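Reviewing the structure listed below.
The other protein chains are all here in position, but one chain of the complex has been omitted.
So that you can tell them apart, the chains are marked A, B and C in the order they are listed, and the count of residues begins at 1 in each.
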Amino acid sequence: MKTIEKAKLDSLFAQLAQNYSLLVPVDYNGLTQFAPYSQVQEGVSQLYLDGNVTVSPKTAYLPQSEAMYKFRAQGKKLAIEEMAGLDKQQVLFGVRHCDTKAIQCLDKVFLDEKFEDPQYKNKREQNIVFSLACNNPKATCFCESMGLDRAHAEASVADVQVYDFGDSFGFEAISDKGKACLDKLTGLGETASKLPDQKPQTLKFDVAGLPEKLKDMFEDPIWDEYSFKCLNCGTCSYICPTCHCFDINNKIRGEVGVKLRTWDSCMFNEYTLMAGGHQPRAGKKERVRNRFLHKLQYFNEKHDMSLCVGCGRCVAKCPVNVDITKFIRQVIG
Amino acid sequence: MKTASASDVKRINNLVPKIGVVKEILDETPDVKTFRISTPEGERPFTPMPGQLGMYSLPAVGEAMFSVTNYGDDYIDMSIKKYNDGVLTSVLHAMEEGQEVGIRGPYGNGFPIDQFKGKDIVFVAGGIGLAPVRSLILYCMRNREDFGKLTIIYGGRSKDDLCFKEDLFENWPKVPNTEVHVTIDRPQEGWDGHVGFVPDFVKEIAPNAQIAAVCGPPILIKLTLPILSQMGLPDEDIITTLELRMKCGIGKCGRCNIGSCYVCLDGPVFSQAQLNNMPKEY
Amino acid sequence: MSDIQSEMRATAKQLLESGEATVVIGWEKGTMPYNSTPVMIRSAADVDKLIWDEYCQQNLSTYLIDFIYTEDKVAIFAKGCDTRAYNRLIQDKRISADKCIVIGVPCSGMKSAKAAAKLPEGAEVPMSKACKECRYPNPVVFDRKIGQDVTPWCTEKDFSDVEAIEAMDQDAKAAFWKEQYTKCIRCYACRNICPACNCTNCIFDQSASGWQSKDINASENQFYGVTRAFHVAGRCIECGQCEMVCPSDVPIMLMNKKFIKDIDTLFGAYEAGLETEGPVPLSHYEVSDPEEFM
Partner (left out) sequence: MSNNSVENFEPKILVFACNWCTYAGADLAGTSRLQYPPNVRVLRVPCSCRVNPQFVIRAFQRGIDGVLVAGCHPGDCHYTTGNYYTRRRFLLITRMMEYMGIDPKRFHTRWISGAEGPKFQQVVTEMIEEVKAIGPNDKLRDDMKVEVKAVETNE
């Protein structure tokens, strides 16, 4: 395993930034998210490695607002031009295992055989993921319960596995892309040290048989209980690493415009509202139910995996503490 | 691993429309128009199966999913109802022939043609709901020998609101072994046909069919499906098309789900048997 | 605090058993020690879920809107700010008083859950900023009351934070707000939790109207921020919920307080939510208002 002392992390970042665009987890005025390393260098943000960030790195795959194509509408004439993708490889340093698993979920949606999404695929190919194993889980983390491996990141997504050894980081290449990237780095040490100790997660529960159980619970009174306090804001969806619903919008200046793909949330009224006024999911109950079932049942039925990866963001950030872990525990009984 | 850039691999972005030209605009009713669309080269934009959908857009305004009601060698037809609070449909209705628009598709599963083959079919439609059903009717008529008797039951709010009048009153009744029944909701001067709601009309006619295709406003579908069941049609052979809000058309943007099905991908055509296993959230 | 908690449970039990109320809305313990979250109690058997601790921050009055079309008679526990929110909703004619029972609970200020989440376990957690500045810890309206009134720890509105921004030069102000609103993810949590944001159809839910693009950037986010602040100007009860729920830590109250300050200076001191009658600053005018536009 290659290593670098934490004190020399800046030199590692400098090397990476030379060859790649570099994104690192930062604290920007109280909001933790992935941002260009230059923000850290300029002192705009501080490097944040204490746990997963509030706004997940899905932003590097499915930005909150992304141009899909541009157009010119002039009289009766129309011209459409596609947007160029990333032409430079981009390193994401310190992506947590939950977020690598989440990207695997997004793969199922955006890389399906019939309608592959080239913009997503471009980012998927250009991003090099350095995935950092968590030694100290947050109190809201429950990835183990959702079946994640805390010692190893999702191998189809992560390119380099990173371990935190206290005063140094260890690196192991997972993919060829990751190996090529590591090979370019100089000044790394070598060690065969064993993996760091990981503190156990406190939020632990059993999820066996959950999708099957939920199948018969569509009309269960439990939904009233959980939806009552919901505000129908989009916090959970926007910070969720697997929520991928989007809306398609315009931004127009005169005759020229871009089509934007922007995040959307199943909690919003407009999400399902049809012209003519029909609203299939009119209230909190329908929306909370749809979100939870999508995470825990529907996605399983389609792709044989859970759409909840146990990152704990919604547990921590929901303004009214609508707690998906409590829900799961209650369903499992 | 080689570094691929967007430019060296030509990939199809399904979310980016092709350019289509509106060749002809036909007024069906005061609030329904049919748009005949070709590519700028004069070709058919895509080849839809009956019941499939197309995404139709004016990029500067918006984009929405409509069923393809008919197609020819070099065009597809989309019939669109204008909603007063619908920004896109209002603008579409105001545009003129020669307008270039965005078009992408075909999307969705379409009607299960094989299942209809050799059977007597009843088509039940209300209002603009005839648009998707019409694609199937026209398919059956083009391949007339493959299908049994065709019974078409159609209703509109008033006689002015009936779509595709030429088909209903002139073309279709001439097709062999075909019956067309038309009703309007309320009595109206100059109308000597049937008056009443479609579900009741279906009950009244009691067509002797082995399979049914139903489309219309949600209330029509809701009331008609049980009547067809009572007439002894098996759930597998009661076929309807659903509509929910859609954005991407390819099962990614999320909003058109009913349970784990996406209407844009796994629908819009569902049988009663499939609906029985789905949450009632449409 | 535990006395109040047991009295809350007893009151809820009595209300539900007697049928005086069909629903009681209070707080229950959430996932973390610093989460106290709204709970709806329909059965007297469940009253033990109710708690009262230093994290019962959530304003419960907004939930009354969910019951306007039901047959329920709803009892809510209400701190000072909750009762001001209640008055606001009555004044906006969003809820009707005869369907509600307000059980006032004097409050000594709530601790900041956001701060608690960042502190190690056992550390002293500071009071929420809005609570520190609270002038009405005691319920201003109630049908019943639990516990003893407390002495307000603030008597004057504190605008020092607003003044600090006003003192900046134009570029610094613009940079400050741009920085803050770059963080906004437009989840609309601030809007949805706000008792003054109670419109049935919000302009931000009408993307086709063109009012607000769904594009996310500092400019569009500031458009959202200023517009929302203006829409609640004269109606904001300073509960600070918007800021507390913001996942991005945008100082939203700095906007609301700016309007409050200017309303006070220009049109005379006004306290939203103390009364259910009388003119609201922005749906009212005086011929003698200050004249600057000659």
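In this text, a residue touches a chain if its C-beta (ideal position, glycine included) is under 8 Å from a C-beta of that chain, and two chains touch if they have at least 3 such contacts.
Remember, predicted model here, so these are calculated numbers, not experimental data.
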* Asked: Where does the absent chain touch, in terms of which shown chains it meets?
  -> A, C
* To do: From the listed residues C:Ala123, C:Val150 or C:Ala174, report the one that touches the chain absent from this view.
  => C:Ala174
* **Touching residues (missing chain, whole complex) on chain C** => 165-166, 170-178, 211, 215, 217, 219-220, 222-223, 226-227, 229-230, 233, 255, 258-259, 262-263, 266-267, 281-282, 284-287, 289-294
* **Chain not shown, touching residues in chain A** => 67, 70-72, 74-79, 81, 251, 253, 256-258
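In the analysis below, only the chains that are shown with their structure count from here on.
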* Distance between the centres, which are taken as Cα means, of chain C and chain A, whole angstrom -> 31
* Rounded to the nearest whole Å, what is the centre-to-centre distance of chain A and chain B, using the mean of the C-alpha atoms as each centre? -> 38
* Structure fact -> Taking each chain's mean CA coordinate, chain B and chain C are separated, in whole Å, by 48
* Structure fact -> Each of the following residues of chain C touches two or more other chains, namely none
* Got the chain B residues that touch at least 2 other chains? -> 62
* Asked: Which of the residues in chain B come into contact with chain A in the complex?
  -> 1, 3-7, 11-19, 58-64, 83, 85-86, 88-89, 96, 98-102, 218, 243-245, 247-248, 250-260, 279, 281-282
* Asked: What part of chain A is in contact with chain B in the complex they form?
  -> 68-69, 71, 73, 76-80, 82, 84-87, 89, 109-110, 112, 114-119, 121-122, 125-126, 175-177, 180, 218, 244-248, 250, 252, 257, 259, 261, 264, 266, 271-278, 280-281, 286, 290, 293-294, 297-299, 301-302
* chain C contact footprint on chain A (complex, rising order) -> 28-31, 54-55, 64-65, 139-140, 225, 228-229, 231-235, 237-239, 247, 249-251, 260, 262-265, 268-270, 284, 315-317, 319-321, 323, 325-326
